[in-house]
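Just one protein chain is left out here, and the rest sit where they should.
Up next is subunit A:
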Amino acid sequence: MPKLSTIQWAGLAFFLLAIFVAVPGFIAASGRSDLYYTLTSVALLSIASAGVWLTFYIGRINIGQGAFALIGAYVSAILVTKAGMSFWLSLPLAGLFAAGVAVLIGLPILRLRGVYFAMISLVLTQVVTLTALALPITNGAKGITSIPLPGGVSILGLTLIPDFATLENPRLAFYYSACVLMVLTFAAMYRLVNSRLGHLCRSMQQNEELASSIGVNISYIRIIIFAISSFLGGIGGAMFGSIAQSVYPSSFQVADSVNFMLNCFLGGLGYVFGPMLGTLVLYFGWDLLFELGRFQLLAYSSLLIILMLFLPNGLLSLRLPGKKGDDK
């Protein structure tokens, strides 16, 4: 089991202070409360990207996370609007539902490797979009709108989470919630990667035949990982829907699925925290290129290609020499 070094503890403390204290402080001082929405989005997208990263960890290129984000968003929206369920209960259920769908879809398609799996996964987002358009419960193209803000949670009269509708600044509340979710997600990812399951994933990524020769049930592990991945997609999507207070069939598109994958590439497939950095850089990078107008996409794609050529192991490989890889 991994034990954190002093430097890692310090890094963790610094990071927590930065996102929970420094950022809100900066926003309050500068009055740029629009940043809350941006940073909340980054946090939620990085959760979904973390799932994609995990499927990379078993050697599968997953370009279908948008599908599971969309499923999560709809499940939560339906549970909240139609069944009157608390958002906070609908959140894990949305993740579990997405994971369940992933098990059903994964059984046949996870046998595929390389470009074949990637191509099939690319279709998933479109399939879910079309399903959402067709089903009565998802309300077709009109989508589900006017989703109420998350209610409060209290145990024995003690308020754990306040009712967002009564808050002066629900944006700050969403920001905190997204950050807490993100921290929990990446803590769990770190733990998973350094536990036996993570070791088995690495063995499968490097050689599936050898892994099965030493008794690893590779199809079982693949399903588990794909389910966890989709759970994270579902959670991220559900939270997004709640912030936007609406879900449409186009809320997550194929382009989003591609971006989830690019976030992982950019941050570095060898680093658990890669998707977090990748999402941040890519999200802000896209906005910065806004000035370029119609050349935005061209510049964006070229930059990505250049980055992958020169930094095939992602941004996190750009670190002090001698410390490589122990951030696992």
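As a working rule, a contact is a pair of C-beta atoms (placed from the backbone, for glycine too) under 8 Å apart; a residue touches a chain by one contact, two chains touch by 3 or more; residues count from 1.
Everything below uses one rule, namely that contacts and distances are computed from a predicted model.
Candidate names were "Sigma-70 family RNA polymerase sigma factor", "Carbon-monoxide dehydrogenase small subunit", "Amino acid/amide ABC transporter ATP-binding protein 1 (HAAT family)" or "Tungstate transport system permease protein", and the UniProt protein name of the unshown chain is "Amino acid/amide ABC transporter ATP-binding protein 1 (HAAT family)". Interface note for the absent chain: among A:Leu93, A:Val153, A:Leu167 or A:Ile218, the touching residue is A:Ile218. Considering A:Thr145, A:Asn169 or A:Asn207, the position touching the chain not shown turns out to be A:Asn207 (whole complex). Of A:Leu197, A:Val254 or A:Leu311, it is A:Leu197 that touches the chain left out of the display. Interface with the hidden chain, as seen from subunit A, comprises residues 1, 191-192, 195-197, 199-200, 202-203, 206-207, 209-210, 212-218, 224.
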